[in-house]
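A single protein chain has been omitted from the complex, and every remaining protein chain is retained in its original position.
Showing subunit A:
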Amino acid sequence: MTATPPALNALLRAAGLRLSRIGRSLWGGWAGLAGLALIAALWQAGHEHYGAFILPAPLETARTALRLLGTPASWQIIAETLLRAGAGFCGAVCLGVSAGIAAGYSPATLRLARPVLTVITGVPPIAWLVLAMLWLGPGDGTVLLTVLIAALPVIFVAAAEGIGTRDRGLDAMATAFGATALHRLWLLGLRHCLIPLFPALTLALGGAVKVAVMAELLSNAGGIGGALALSRAALDVPAALAWVVIAVASLITLEYAVLRPLQAETEVWRDAARPWGVRRAALPPAPSRP
């Protein structure tokens, strides 16, 4: 056996740690799966009570969904919705995070922004949709704008909150060591910002997919919402339910494939701070071979 050089060793170790972290965040999905099984059980009970026309069985729905997924056209429909939701969500993240950071550093701006946000959150998404349709006509732009407006407030508030509740002691420390305002933003502000931001992002992503489907359905813009509208017109309940399942499944995939690993990556130190933290026994030293 050849000895691995220390640099390679360290690299392997870092890669191993990262993999185990991703693995752990995926493992967290099992608990969610148990919850899903519970929902399926209730669903089955409802099916048996109300009959197949009102509520098709979960298995049948799953079969329909799988059949739908077998056709490339469906994938195109899904991609359309996810791209719109994703674009609106990303726009909301860019706008919300930068505006939130600015507001977090300036309490006066935050005080000004709060009532505006209350108004924005108070207007139902459907009203934005109508306005967007009037402004932009049916199509990508309308869905995108509705998604953006729906996702923006929660992201903005979280970012502002993260900055506003930052540890001033750390700011003073960094200043004493000669940090400029930009350094402090980069080294301290953004890190504080991330703490409330991730839960908000999860919330906003869910909202983005939901609102995208709704906007598509109502504005006749294709995508999963459009497919839902078609199944409704054809009174095809299994297909409608299958599309709902597909929408939820793609949301869960996005959340667990993108957001959770990112969050796990930025919050390694929290694991260390937990009392049950990384409590693995030290590895025994490798036996030296003659």
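Following the convention adopted for this analysis, a residue touches a chain if its C-beta (ideal position, glycine included) is under 8 Å from a C-beta of that chain, and two chains touch if they have at least 3 such contacts; residues count from 1.
Rule of thumb we're sticking to: contacts and distances are computed from a predicted model.
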item	value
Hidden subunit of the complex - UniProt protein name among "Nitrite/sulfite reductase", "Zinc-finger domain-containing protein", "NitT/TauT family transport system ATP-binding protein" or "Pyridine nucleotide-disulphide oxidoreductase"	"NitT/TauT family transport system ATP-binding protein"
Options A:174, A:230 or A:262, residue touching the unrepresented chain	A:174
Omitted-chain contact residue, chosen from A:18, A:63 or A:191	A:191
In subunit A, positions touching the absent partner	169-170, 172-179, 183, 187-188, 191, 266-269, 272-273, 277
